[in-house]
Each structure stands twice: as C-alpha cells, then as structure tokens.
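All protein chains of the complex are present and in place, except for one that has been dropped.
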Amino acid sequence: MSEADSQKLNVLLQGIEGLQLTQFNQRRLRADISPEALPALLALLRGRAGYVHLSAISCVDWIAEDEFELVYHLYSYETKILISAHIRIARDPGVYLSVFDIFTPAAFFERDIHEMYGVYFEGSPDMSKFILTEWQGPPPMRKDFDSEQWVMDTFNWQDYHPDWLQDIEQKGGGIVRTPESRRGEE
Amino acid sequence: MNETLLTILEVIFMPVVAFVIGLFMVLMMRKLAARLQRRVGPPLMQPFYDVIKLYGKQTQISHGLIHDIGIIMAVGGYVAAESLLPVPGMDGIADKGGIVMLAYLTMIPSLGLALGVGQCANPNGSIGISRALTSMLAYDIPYIIVIFGVAYHFGSTNLIDIIDTQQAGGVATWGISEMPVLAIAGLFALHASLGKQPFEIYIAPAEIATGPMVEMGGKYLGGLFVMQSFQLYTASVLYVSLFLGGGENWITFLLKCFAVLAIPIIIAYLFPRYRTEDLVRLVWKWPVMLALIGVAFVMT
Amino acid sequence: MTQNELEKIEISTQPKRTNPLANVFDDLVRFCRSRSMFMLHYCTGCGAIELPPAMTSRFDMERLGIQPMVTPRQADILLITGYVSIKTLKRVILTYEQMGSPKYVIGICSCTVNGGMYWQSYATAKKLDEYLPVDLYIAGCMPRPEAVMEGMQQLMQKIKTGEADSWKKYYSHYDYYLGNQQQLFGNNWQTPTDIIGEAESYQLMGPQTLGEHTKILQQVQKPLEPLEMKL
Partner (left out) sequence: MNFLDGLLILSLLSVIVTGFAQKLRSAGWLSSVLLGLQCLLLMGMAGLAYGSPAVSSSFSVSVLGQPLHWQFNALSWFFALITLASALASSVYAAGAWGEDYRLQGGNPGLLQFALNLNVFAMLLLLASGDLLSLFVGWELVSWASLLMMVLAGGAAGRFGLRYIVYATAGAMAVMTGLVMIFQLTGSFQFADFAAIAPSLSNAQVVTFTLLFVFGFGVKMGLLPFHLWQADAYAETPGPGAAFLGAISSRMGLFAMLILVIQLIGLGRLINIEVPYSFFSLRDVLMWVAAFTIIFPTFTAMRQNDARLLLAWHGIGQGGYMLMGLLMVNPLGSAGGLMHVFNYASYQAVLFLVVTAVIYRTRTADLNQLGGLVTRMPLSFLMMLICIIGLAGIPPMNGFVSKWLIYRSLIVEGMPLLFVASVVGTLGTILSVYKLIHNTFLGQLRLEHEQIREVPWSMMIPMLILSAVVFITGFLPGIVLDWVASAQAALGIPVLEHTLGGVESPSGNLDMIWICSVLFGGFAVGALVFYSGNKSRRVHQLDNYAGGHFLTADDRYHYSNNFYAGLMHHIGHWYRGTFQWLESSLGSAISLLSAATQMLFNSFHPALFLLLAATLSLLFFAG
C-alpha cells in the first residue's frame, strides 16, 4: 500500500466514527467498526474508493462472548487491496441489516449465513433455504450445535467388522490383499 | 402360385438371416473398437446376451401407446426392408420395389423411432430426434445422388438387375471399378448414415444422454439394439449390391459385407464428434461434390 | 423394524418351475443377465475416478459384458461411488426408482458403508442400505480397480445363481425404506415415480409394502396416474 493510497483512504474515512484500521501487509487491511457505522463505511468504500467487489461475507460464532462476528471482504481492482470490515453483533437475537442495496451479491452470502448460523438480515431479498434444502435441525455451523451427537441420534451404524469379514480373514484373505502378498502366493 | 409361396418363404427367412448377421456385425463393431483401444472387447455372444437380457427385464417402463408402437415400427420397418435386399439364393420382393423404394422404406423405422421418442416427453430425446433428422437431411443428399448415378449407369432401379449385370461381367464391371468416385462418395454417405463417430450427433451420450434412447429401457432398448443390427446389415448389403457385385455365394457375400462395414467403423473409433452444423457443412461439401463428379462421369 | 430384522428377511426366490424347459429358459435369462450388465455410475464422490481405469484398456470391463450407460432406464447396476450427501441421496433414490428391474446397487468406497471419513458430518447419509437395498459393498478409500472388478465378478456370480434379488426387497418392504427416507426428508417427501403402483402391477406386493409411512405418502402424494388415451 503506497503512501498516497494510505493517505487518500485516511482522508476518506476520517468522518467515520469508531473506525480502527490495522494494516497487515501491503495488500490487507483490517477495519474494526461498530455495526451501526458499517453500511456507511461500505457505501463510502464502494462509491468513493473503488472497492466494488464484495468477495465474501463470513461469520464467526464467538459463543463464549455470546456474539457473532461478521466479516465483509471488499476488494479494489485499482489499488489491489483487500479490506476486511469486522463487526460484532449480539448472538441473541442475531439480527443485522442487509447490505444488499449496496452490494447485490450480498444476497447470496447473507442467505448462506442465515442458513448456517441463523443470523437474520433485515432487508435481504430472500432468506429461504439455500443449500440445505432438506435440513430441519438447528443452524449447523453454530458452536452450540453438536454435529457428532446429532449424527449419533439420527443415523444407525453397521458393524464394521461383520462375521463374513472375520471368516475371510481366518482364511488368510480379507479386503486388503497387497500386490506383494499376491506375488508371494504365485 | 408356387412362385408366390416361395417368395413368401423368402420374405420370412430373409429378416432372420439379416438379424443374425446384423448381431455379428454389432459384435464386429465392438470388437474393432476394443482392438483400436487396445482392449480385449466383448465375448462372441455378447450381442445375444444383451438382447436377451433386455427382453428379459422384469419391469418395463412405457410412456404410452405410441412409445410401444414406435418400437414396433422401428423393428417391423426393418424386417420389411430386409426382404427388398437380395442375398445369395434369395431375391425376396426386390423386383417389386427397387432402390428408391428401399431408400424410403428405411425411413419408416426412423420415423417410428421418432414417434416413440416423441411420446416419451423427454427433451433430450426430442433434441436427439431433431439432430437425427438434421443429419439425415445431410447424408441423404450424397446418398441419393449415388443411387441416381448407379441406377442411371445400370439403366435400372431393380437391385436384382444391378447385381446380375455386375456378376455377369466380373470384377471389371463392378460398380466400384466402373464408378470409383461414386463408390467413395457412397462410402462416405454410408458412414454418416450409420450414426457413428464423428457423425453420432444424435446419440451424444455426454451431451444429451443418448438422445433418442434416453427413456428406453428393457425391451424398448432391446428393440433399438435389434434395429441397430438391421441398420448395419442394410447399409452394408446395399453398398455391396451397388458397388461390389452383390454376393455370388454366401462366403464372398459375407466377406464383402463385413469388409465394407469395417472401413467406416475403423475410421469412426478414431474420431470425436462433430457439432450439428459442422456435420451438415462437411457432408454437404465433400461427399456431395464427389457424388456429383461421379455422376458427371457416369453420364458422359 | 430394525436393521437386524431386515437382514434376516428372506426374499422368496422364484420357485423352480415344474416345466424343465421353463427352467432352462430361466437359467438362460439369468446367465444373460449376469453376462450383460449395463451400469450407471452415479459419480457421487471420489470413488468414480477408479472406474475409468476399470473400463479402459488396463482392465477392460467390456470383456465381462459390462458397459457404461447414461440414463437409469437403460441401466442394470447403480454404482454409488462415494459419500452421499442428503441432497444427493434424494436424486439417488429417484434414479434407483427409475431403473428397470432387476436392478442392483453396488456401494463403492467406505463412505457408502458407514459414512467413511464423513462419519460425523450432519450432511451426509451414513448407511446406504437403509434407503436402498444394496447388493454389494466394495469397501476401501478408494478401492482399486482390481477390487472393483472383483466385486463385479462376485455380483455376476450372485446373479447367475439367482441370489441377487434384493431389488425385490425394495418393493416388498417399501414401508421400511420409505420410513427412513421420510426421517431425513420430512413427511412431504415423494418422488415422481409410483412404487406402490409398480409393486401392484408386477405382483411384487409384500406384507410390508404398505404401512404407516406409506399412509403418510399417500396423503401428500399428488395423483400420478399415467395419462391414458381417451376417446
């Protein structure tokens, strides 16, 4: 990140309250911001600084702090810098604003997060099921969802060492017959 | 009356012979493909196994009466067409139709298949039929010019006359030695009509899920297997009759038939597939040009 | 019904017919079935990559009469080659139901046995034979082409002797399979195929074809009568 870019960005973002910028390297910037100010930041970055690509929205479940962290990854094709804007929202009720009106692709990311974490985005065009069309349980990516327990409750297992396999093994066979052992036989 | 009875017997017997030979032609096709790909290939009776298995399927899925009738027409049309193709010792009703008749009679099975596929209401099938008809429009033009040239050369549309003329004069009067250009064009058209690579646009398994066969299972698919073996037989016997003097006896006849068929098959398995418009362009260019040159030679 | 009970079910194999000629005919058909297997490889996971070597010049399945086919209508064997996510399972079941009987299912890779490396994933089905009658498992992650060929030959043997008719189980114990399917997909689950109608039409109705689960199905099912010709 050149000096000029950095200065430009600083001038641009000085009006936003509570913004904290951290630079990791030439190409990565982290912006911590309050949830209320995020839409303004995104609008500013898109409209004035050329960050036109919302490459992803990711979500982290901080269950100990009872918070969800939402990360908006913005990319500029001009300066080739990726800015990740981090916000924290309360885990309960887990509702936030949609940024669909600023970035249209956000609809898909928000739908996905809604499905996986149960975060509701107000104003998002479609919050119906996306990938897990058959899923009826709780949002599976939440930390309080115990996948293993759920699997144990839902599915049955078959014996991994059934009688017929033991029979074969007794005969010296089995499923694993390496080429070496075969060569030995011949 | 006796003659009529004999004809009827021949008409019954000829399709049976054609079916058996056709199945071996299918086998040869698969064997050749396997050898070209350095594989062993299927065992001798594989086509029989396939057909018997398909007819022996316990559940058969039909999409309606026309689906059934389509298969009946596809098989029945070829059964009828075989009696128009003279083989050694049997002329059937070849004197009552001729080659133009044969060319159109072999469209009936395709039409039946097209109807049956249409009833299935599967767009893959319909796309397959639309492509099959397109390729028919392409290859029938050189094919029909070749037929014209041969009929004009021999002064007859009667296959029996054509074969007799060639056999009477020996190899020098065979169609292939008197009309070599037409013979090449004919082979090209024959290849395209078989629907093998690079002309298999209407099967296209990876693209339209075998097109017309998409909803065919059990005896429906079995019927199409039978149809395919008839198709191979018809194409090669017609070519042999037009250009290679027909069959003096069964041994030379079978030799010629299998040899004729082997050429397009060997070419086929070395190629991928054309797109529809490229097929039309190719077939309307080279074989048509060759056939027209051939006809020009024949007519001067 | 538990798994163990299901395994104990003996499918009433076709009784030997009294007419010796008919027996010969049955044997012939069974032999042809075993020597001509069209497979539909439903490439669900990584195991599918082991099939091309099995088909091409190294191992050449065609010499056993095994050919790949493209649509379920044409196929005899359904190969499930890897993990089956629940969403995929729906399609697998539809594909299986669209195949013409006799039909066989081969589960390739450990994932079809017990979920394999995805055993604790909420999104993949674990035991394939709770949802479909599986004739043969080829375990391994992934099994080599030799193992696939070996499995195929075993299946051929089973078909030849007439043991491999677990497809009848799907008709005669449809309620069990449907119940497991409904557990995953909810009570609105239905396919465009009509298994009960088929079972009736081919006289494959068993004591457990109908039950509580099929009752639920019949409540939600939209009518699926074929379009009859009307004058």
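In this document, chain identifiers A, B and C correspond to the written order of the chains, with residue numbering beginning at 1 in each.
FYI, a contact is a pair of C-beta atoms (placed from the backbone, for glycine too) under 8 Å apart; a residue touches a chain by one contact, two chains touch by 3 or more.
Since this is a predicted model, take the numbers as computed values, not measurements.
All shown chains touched by the missing chain in the whole complex, by label: B, C.
Contact with the undisplayed chain is limited, among B:86, B:222, B:245 or B:287, to B:222.
Panel shows chain B; residues 11, 15, 55-66, 68, 71-81, 83, 93, 95-98, 100-101, 104-105, 107-108, 111, 114-115, 118-124, 126-127, 129-131, 133-134, 136-137, 140-141, 144-145, 148-149, 151-152, 155-158, 161, 201, 209, 214-215, 218-220, 222-223, 226, 275-277, 280-281, 292, 295, 299 of it touch the chain omitted from the view.
Counting over the whole complex, chain C has residues 71-73, 90-92, 94-95, 98, 191-194, 197-198, 201-202, 222, 224-231 touching the chain that is not drawn.
Quick note on the criterion: only the chains that are shown with their structure count from here on.
Once the centre of each chain is set as its mean CA position, chain A and chain C turn out to be 37 Å apart.
Within chain C, contacts with two or more other chains are made by no residue at all. Shown for chain A are the residues in touch with two or more other chains, of which there are none.
Against chain B, in their complex, chain C makes its touches with residues 28-29, 31-33, 35-36, 56-57, 60, 62-63, 65, 69-76, 98-102, 198, 202, 226-227, 229.
By the touch criterion given at the top, residues 3, 86-87, 90, 113-115, 119-123, 125-127, 129-130, 139-140, 147, 183-186 of chain C touch chain A in their complex.
Chain A contributes residues 131-137, 140, 145, 147-148, 150-151, 154-158, 160, 175 to its touches with chain C in the complex.
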